[in-house]
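Remarks on the structure that follows.
Yeah, one chain of the complex is gone here, protein chain that is, but the others are all in their spots.
Take a look at chain A:
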């Protein structure tokens, strides 16, 4: 029986050389928290693995005037602890800090999370709300930039070519007028049916009280996360109030009904999403709004 071959590029140039020879039996390996388990489950013991983990230039978070550039191999732990990501895009920080467990966050990478394209990948909803770009390199050394939607196909598949690797995720530095938050319920495997996640990004008007723009992305309601126009429309132009919270809940339920009516998970998720809405709402606007009006 043919055995597995592992290549270990230590730089981008060496990676391009490896990608040149990539075929349908080539697997890119980052942290391994999805791939190693999947290869063993599917009993894949031949083919070629390109281990990216030695490419140090992909392990940095860089700040530029308008963007943060997150290297493909940046782990969930690094994102959770990064002050710049916390400052400019807290939703992503929150998503990474809620992935799996400490051990998984120490190994699992942002590019692996995107490329793995699971319906409930936690970094995908936040990235979809911002105009994040995914930069890739291929076996010819060509670099491309795409929207996250053009990379994630869903249900565990992506649109990357066999000779393509993600090298960077670029996120805009959002100013003070932007607020963002992530929420999730349920764990990945324990009861898969109970998993739900989502992110909201809003731009406030000059008074800081009214929502000018809204971007909402929901995961685990289909093959991949998607932007919810229904929920976004319900938020735009509204002032922060208890009523806004009810509108958020109702529009989320409407969206759940549309997405998964008839599925066995539908009755649960339509209730559970209210809990997620409350977490996100409090992270965005503080708990005061909901408490004050209760009295």
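Heads up, the rule we're going with is that contacts are C-beta pairs under 8 Å (C-beta built on N, C-alpha and C of every residue); 3 or more make two chains touch, one makes a residue touch a chain; residues count from 1.
We take it that contacts and distances are computed from a predicted model.
J.: When you check the chain that is not on display against UniProt, which of "Nitrate reductase gamma subunit", "(2Fe-2S)-binding protein", "Xanthine dehydrogenase family protein subunit M" or "Branched-chain amino acid ABC transporter permease" does it turn out to be?
T.: This omitted chain is identified in its UniProt record as "(2Fe-2S)-binding protein".
J.: Using the touch definition from the top, which of A:102, A:161 or A:287 touches the missing chain?
T.: A:102
J.: List the residues of chain A that touch the chain left out of this view.
T.: 3-6, 8, 29, 31-33, 36-37, 39-40, 45, 49, 51, 53-54, 77, 100-104, 106-107, 189
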